[in-house]
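Notes follow once the structure below has been shown.
Every protein chain except one is present and positioned as in the full complex.
The chains carry the letters A, B and C, assigned in the order they are written, with residues numbered from 1 in each.
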Amino acid sequence: MVRMSIGELNAFLEREFPEIGWMGIEIRRVDRRSITLGMPAQPRNLRPGGTISGPAMMSLVDLGMYLLVLAQIGPVPLAVTTNLNIDFLRKPPPGDLRAEGELLKLGRRIAVGDFRIYGAEGDEPVARASLTYSIPPDRA
Amino acid sequence: MVRMSIGELNAFLEREFPEIGWMGIEIRRVDRRSITLGMPAQPRNLRPGGTISGPAMMSLVDLGMYLLVLAQIGPVPLAVTTNLNIDFLRKPPPGDLRAEGELLKLGRRIAVGDFRIYGAEGDEPVARASLTYSIPPDRA
Amino acid sequence: MVRMSIGELNAFLEREFPEIGWMGIEIRRVDRRSITLGMPAQPRNLRPGGTISGPAMMSLVDLGMYLLVLAQIGPVPLAVTTNLNIDFLRKPPPGDLRAEGELLKLGRRIAVGDFRIYGAEGDEPVARASLTYSIPPDRA
Partner (left out) sequence: MVRMSIGELNAFLEREFPEIGWMGIEIRRVDRRSITLGMPAQPRNLRPGGTISGPAMMSLVDLGMYLLVLAQIGPVPLAVTTNLNIDFLRKPPPGDLRAEGELLKLGRRIAVGDFRIYGAEGDEPVARASLTYSIPPDRA
């Protein structure tokens, strides 16, 4: 069982990181190993042609990994990204995106996860990313 | 000599990518091998404590590499990031950030560059990043 | 259907890259999207404790991606790695390793793939890697 539900994760984000609310990212599902998120196409994150921008995709996986870690360890504001590596594979189709994340390691000091981002149509990923988060040593 | 001056780069960005204007990124210097950019601390890119967020730093180096490439090859809207790898090294101090980028390879098909991001105080980088851009094959 | 069978891939390697024979890497399976390889524990690639070294794991995924690409495009000696990113997740158990690779993109100019490496025991990966290969423009 996860330590924070979707509702608790959303409430935590709103309280601690109000500035990211404008991205409109939605948690669709989270469990002990994986997470699914949605990112709506909206004016701020679009490029000409109606496709979601690279930086918006980086924000999506960065936040997604943070949420996937929080769901396991509880509300720890001090977990921070130490490495993010992303390959942009193909131009995303216009419209919303979906991110699928998987936790590969949850250690005492670091967590590592893999993400793939998909458009609404088709089953080929538009991007893949891996991320490392540092977990504060003094969490209870 | 570069193919696009700072003024031309700024005009190109405003015309082609109006949505990124809100980041307030400023080109301070660009030549055949390197670029210096500034990113002001402003409400949208801040985290609690007044430090600039990770996603804002990723946007900074992504745009910085694009500008460094454009300065060499001229206005090519279709150059796209294919890989971005970033290490966050230490919490940035509150306030503005500066990015220093260096072009390591400018081939016919890809360009690779290295960036470091610094706070206003101190000479230790708060982040390092490397990026690969794909250059469209049919540019004149 | 793949363009090169396991037997053809092995013969190509022996002819073009005799120096890598000593690694003992075995292709177990390859199809249009994925590959499975085995790497035996042998004196040259071991660390104290009998676990396979990090550089040997990097060689494994580098060769694995090359073989996965060749299986799709035929014998092209000039395909070269342009980026390799690897996370070492946990100390591998003593003994042989297995790598599972997946092709995420096969474009005209680049191919991108993801690999995970597993020990003989357990289902948690000991490493994950992503690789980009550049494909020569003038292949038939």
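We adopt the following convention: a residue touches a chain if its C-beta (ideal position, glycine included) is under 8 Å from a C-beta of that chain, and two chains touch if they have at least 3 such contacts.
Keep in mind the model is a prediction, meaning the values are calculated, not measured.
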(message) Can you tell me which of A:6, A:46 or A:110 touches the chain that was removed from the display?
(response) A:110
(message) By the contact criterion defined above, which parts of subunit C meet the unshown chain? Give residue numbers in ascending order.
(response) 16-17, 19, 43-44, 46-48, 53-55, 58-59, 62, 77, 80-88, 91
(message) Please output the residues of subunit B touching the missing chain, sorted low to high.
(response) 85, 87, 89-90, 104-105, 112, 114, 116, 124-125, 128, 130, 132
(request) Mind listing the subunit A residues that contact the chain we can't see here? (result) 82-83, 85, 109-110, 132, 134, 137
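The criterion applied here is as follows: only the chains that are shown with their structure count from here on.
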(message) Based only on mean CA positions, could you tell me how far subunit A sits from subunit C in angstrom?
(response) 28
(request) Would you kindly tell me how far, in whole Å, the mean C-alpha position of subunit B lies from that of subunit A? (result) 23
(message) Averaging over Cα atoms per chain, report the distance between subunit B and subunit C in Å.
(response) 33
(request) Identify all positions of subunit A at which a residue touches two or more other chains, and write them in rising order. (result) 85, 87
